[in-house]
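Removed: one protein chain of the complex. Kept in place: all other protein chains.
Take a look at subunit A:
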Amino acid sequence: MATFPDYKDIYVFVEQKDSEPAEVGYELISEARKLVASAPELGFQVVGVLLGENVKDKAQDVIAHGADKVIVVDDPLLKDYSTQFYTDALTQVINEFKPDSLLTGATVLGRDLAPRVAARINAGLTADATGIEIDPTKVADGDALLLVTRPTFGGNLFGTIVCPNTRPQMATIRPKVFDLAPVDETRTGEVIEFAPVWNSTEPEVVVEEVLPKKIEGVDIAKCNILIGAGRGAEGCLPLLEEAAKELGGEVCATRAVVEDGFMDKSRQVGQTGKTVRPTLYIACGISGAVQHVAGMEKSDFIIAINRDPEAEIFTISNLGFIGDVNQVLPLLVEGLKKARKA
C-alpha cells in the first residue's frame, strides 16, 4: 500500500528567461528520467512545469529533452520572473496535480522561488543538492522516497536528506551537476494548459532597471578549456592567459585570487563562484580546497601543477605534476606554440 496514494510522478520546474528554457531544467529532466527508470515498479512519469508568457511552443522542446508531460501556465503576469506570481502559480499547479517530488534548479531564481513555495505548502525542501536517488528499499512499499545528498559546512560535510512524511518532496539542484541526455525530437508527450486564480494582480515588487553586471563578457561555465589560477600562480597570470589563448580556452581562478584582486569575481570557480565542467581543466598553483573543488571536480580531465607534493588538488586530478608554475608555464606556452605549428 503506497504511503501517499494521491501523489505521483517526478516534476521538474523548467526555468526560462525571455521564453528560452535554461539548460538546468533539461539537466534535471534528464536526471528525472534516470530516477523513474531506476524504479519502474512505481510507474512514474517525468513532468515538466513551464511558467511564462508565450512559452507554450517550448513545451515540445521540454518533451524532446525527456518529459512525458508538460504543464504550461501561460500568462502575461509570468512574463518576467516575480516571486509573487510564480509562487502563486506553482503552488496551484502542485495542489492541482499532486507531484510526488518537484525538482528546481539551484539558480538565483530557483533559490528565491522554491523556499517560498515550500513554506506555503509546508513541504520539506532540500537545498543545493548534488545527488539524488530513489531509496531502493522503499520502492516495494510503493514509496518513492528520495535520498538527496548535499554539501554543508562550506563543502566539508555531506548530508543525505529525506522527507518521509510530506509530499511533494522538494529539492533544488545545482546547474551542471547532472548530464544532459541526448535530445529526441521525435518524442511525443502530453501538453496540459493550466490557468491559475490570481490572489492579486497588483505587483508588490517592481524591477525598475536592469543593469549589466560588470563582467568581461565570458561565461566560464560555457568554456570547454579552462586554466585555473590559484594563489601559487599569481606571479605568472599573463602566461596562463597566453596558454589559454593557445588552447582556445579561458582563465579562471580560486576565491583567493579573486579576493587578492587579480581576477574578476565572474571568473571564480567553486562553491561561491561558478560550477564548471570543461573537457580540460589545468589547475595551476591551486591547493584544492573543498570549496574550489566543488566547482570543478566534474571536469572531464584535470591536470594539476603544484609545488607541494601533498596538495589536495592531486587527489582529484587525472595527471599531477609537482613543480613550480613559474618555471613550467613559460615552457608550456612555448611547447603549445610549437605543437600548433608542427
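To be clear about the criterion, contacts are C-beta pairs under 8 Å (C-beta built on N, C-alpha and C of every residue); 3 or more make two chains touch, one makes a residue touch a chain; residues count from 1.
Assume contacts and distances are computed from a predicted model.
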Omitted chain, identified by the protein name its UniProt record gives, among "Electron transfer flavoprotein small subunit", "ABC transporter permease", "Multisubunit sodium/proton antiporter, MrpE subunit" or "Phenylacetic acid degradation protein": "Electron transfer flavoprotein small subunit"
Touching the absent chain when the full complex is considered, from A:128, A:241 or A:264: A:128
Candidates A:38, A:201 or A:315 - the one touching the absent chain: A:315
Absent-chain contact - pick from A:3, A:19, A:45 or A:166: A:166
Residue in contact with the excluded chain [from A:12, A:177 or A:225]: A:225
Positions on subunit A where the hidden chain makes contact: 83-84, 87, 107-109, 111-112, 114-116, 118-120, 122-128, 147, 150-154, 156-166, 204-213, 215, 219, 225, 246-248, 279-280, 282, 290, 301, 303, 305, 309, 312, 314-324, 327-328, 331-332, 334-336, 338-341
